[in-house]
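Only one protein chain is missing from this complex, and each of the others stays in its spot.
Every chain is named by a letter (A and B) in the order it is written, and numbering of its residues begins at 1.
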Amino acid sequence: MAGCGGDLSALDPAGPFAESIARLWWAMLLGAIPLFALVVGLFLLTVLRPGFGRRLSAKGWIVAGGLALPLPVLTALLGYALFQGEYRLGRPGSEALRVEARARMGQWSFAYPDTPGAPVTVGVLHLPAGRLVEITVTSEDVIHSFWVPRLGGKIDAIPGHETRLRLLAEAPGTFGGVCAEYCGVSHTDMRFTVRAHEAGRYAAELAKAETGAE
Amino acid sequence: MSGRPASRPVFLPILAAFTIWAVGFLALYGLQATGCRLGWQDAELLPGVTHLRLALCLLLAGLAAAVVAVVLRLRRLPAGFARTVGLAVSLAAAASTLFSFSGVFWLSLC
């Protein structure tokens, strides 16, 4: 869709998790437009055309618009969203490849416990394309938030806690990542890059990856 | 001497059911967190039903029963402001209890 692209656009998904959330967004937007038009339209009609809607009793207005309209919509939406949330969270200890992300002011670093001999990379996260990755996130100082919009939602990096996020990049490529939680004056520059490699070449690429900051 | 008796018939019917909802909210959230902390989600009672899920479901059933009891009690009040508003609020609280907490039946617990 035009106007929705970009290295950090949640509307330009590159994996199933971001894809499912983008789908949820478009569905909600399509639902919201008629609801908005209905309420504002009714306001204008009642004010500009006196007598409009008088056949429906005042109580009828409240029951129809206040209960009958929102309750089914909200029930369906909530059920769908919770179902989708379960899908994204998955079960712990599945077949996912483990990666550890550590945040500190101005910098992200990544370790790869499932890939023997891999260096700790700073500012670049290497992933195999087409494989589920479970990232364990924590912080050394203040609260940060790990976010790769094109792959999926964000998760906070909290000192003293470990949080989990599952990501999957469908195809090889490069994606932008940012810190989403305000973390001091270096917040703006606390960016990182995600490189998704072809699964077969992942170990080799990772082994020759540079450790230092970009 | 406190002057409270005069007010009780108006505010109690209006506030009772949602107060149960609010206390229940905290209790469910607290029970869930305590259960996760103490490892109650690992012991399965039946296949797929852990101790924690059972405890949460029982608590929810208790809450729902309490809110329904309030609704039934309010129906016996004489007609008037307190009854009308109290019943409307209490029915909202009953619906909210089901709506907000039914995740305990099927969502991941910890």
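Note that contacts are C-beta pairs under 8 Å (C-beta built on N, C-alpha and C of every residue); 3 or more make two chains touch, one makes a residue touch a chain.
One rule holds for everything that comes next: contacts and distances are computed from a predicted model.
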Original post:
So which of "MEDS domain-containing protein", "Putative tricarboxylic transport membrane protein", "cytochrome-c oxidase" or "YdbS-like PH domain-containing protein" is the UniProt name of the chain that got left out?
Top reply: "cytochrome-c oxidase"
Subject >> Partners of the unshown chain among those that are drawn >> reply: A, B
Subject >> Where the unshown chain meets subunit B, residue by residue >> reply: 1-4, 6-7, 9-10, 14-15, 18-19, 21-22, 25-26, 28-30, 32-34, 36-39, 56, 80-81, 84-85, 88-89, 92-93, 96, 99-104, 107-110
Subject >> Contact footprint on subunit A, counting only the chain that is left out >> reply: 3-11, 18, 20-21, 24-25, 28, 32, 35-36, 39-40, 42-44, 46-48, 50, 52-54, 56-62, 64-67, 69-71, 74, 77-78, 81-82, 84-86, 88-89, 141-143, 145, 147, 149, 152-156, 158-164, 176, 178-188
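Keep in mind that, in the parts below, only the chains that are shown with their structure count from here on.
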**OP:** Can you check how far apart subunit A and subunit B are, centre to centre, with Cα atoms defining each centre and the answer in Å?
**Re:** 32
Subject >> Touching residues (chain side subunit B, partner subunit A) in the complex >> reply: 99, 103, 107-108
Original post:
Which part of subunit A faces subunit B closely enough to touch in the complex?
Top reply: 75, 78, 82, 85-86, 89, 91
